[in-house]
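Note that one protein chain is taken out, while the other chains of the complex remain in position.
The block that comes next holds chain A.
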Amino acid sequence: MDRLPYFVQHHRALGIDHFLIVDNDSDDGTAKWLADQPDVSTWTTPHGYKASRFGVDWLTVLLARYGHGHWCLTLDADELFVYAHHDRRNLRALTDWLDVTGRPTMGAMMLDMYPRGALGSGASDPEKDPIAGIPYFDAGNYVMIRQPKLQNLWVQGGPRARAFFRADPRRAPTLSKVPLVRWNRRYAYVSSTHSLLPRYLNHVYGRHGGEAPTGILLHTKFLPTILSKSVEEMSRRQHFENSNLYDEYYDALASGPVLWTEASTRYHGWQQLEGLGLLSRGGWD
């Protein structure tokens, strides 16, 4: 609930026609707020996030039933989608162009945003742009390989890898996603929105030297509420395949660390991200 109003506002401004939201048993007034929105349909479930394969089962059903033939942007509530020209060309312009160039999918990397001070300090207003409170990010410490089986790109790095997984980088969170898909009922997300089947849909990156059109998901996980959230997540043990392995991670998070460093970069917009090589217009000029 601390994110939804701005989440909806941001993506409404990008030209989303309709929001399909899965409310996983919230008790903070989310359901009521969603019910008041004219362009939101809500599904509520009391079942565990883990039991639904981290939400993938819910997505699969909704996308198959309502997404067929539409461009669908699949996001978590703590992600804000940005792409080249997003401040002057809406998603319809983008997807029309993707249609013209014959691309059924577009990739995006999650960019973890964090505050200047310790995590958990400060306050945030759900109606306001959360990036104002957490404007910093890591500009150039991302590593990746191409996974042979699904042919998707596996990107890791960023502040979480640097601060919490510096001894065991393999376990650092996956940052690559394929959130924008011209959906077909034959498609399926495999793990979160990191990869899909059939696997050619994962070819969202340039393999022959060129740059493919790519967006960024501004990840607002580290809003001030992160501390209470991570305590709750740890007790629910719903977020990882092998939850015990991540105890240290939650302990570290709950202690309110500072992610900011002298080398952190302050967010100024998509042009800056493009200059840094984090997103690309991919020939969409």
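Heads up, the rule we're going with is that a residue touches a chain if its C-beta (ideal position, glycine included) is under 8 Å from a C-beta of that chain, and two chains touch if they have at least 3 such contacts; residues count from 1.
Criterion: contacts and distances are computed from a predicted model.
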{"item": "Options \"Heme exporter protein C\", \"NADH-quinone oxidoreductase subunit N\", \"Sugar ABC transporter ATP-binding protein\" or \"Peptide O-xylosyltransferase\": UniProt name of the undisplayed chain", "value": "\"Peptide O-xylosyltransferase\""}
{"item": "Among A:141, A:228 or A:271, residue touching the chain not depicted", "value": "A:141"}
{"item": "Residue among A:29, A:69, A:122 or A:206 touching the omitted chain", "value": "A:206"}
{"item": "Contact with the hidden chain (one of A:73, A:155 or A:254)", "value": "A:155"}
{"item": "Residues of chain A in contact with the chain not shown", "value": "85, 88-89, 92-93, 96-97, 100-102, 107-109, 138-146, 153, 155, 159, 161-162, 165-170, 176, 204-214, 261-265, 276-285"}
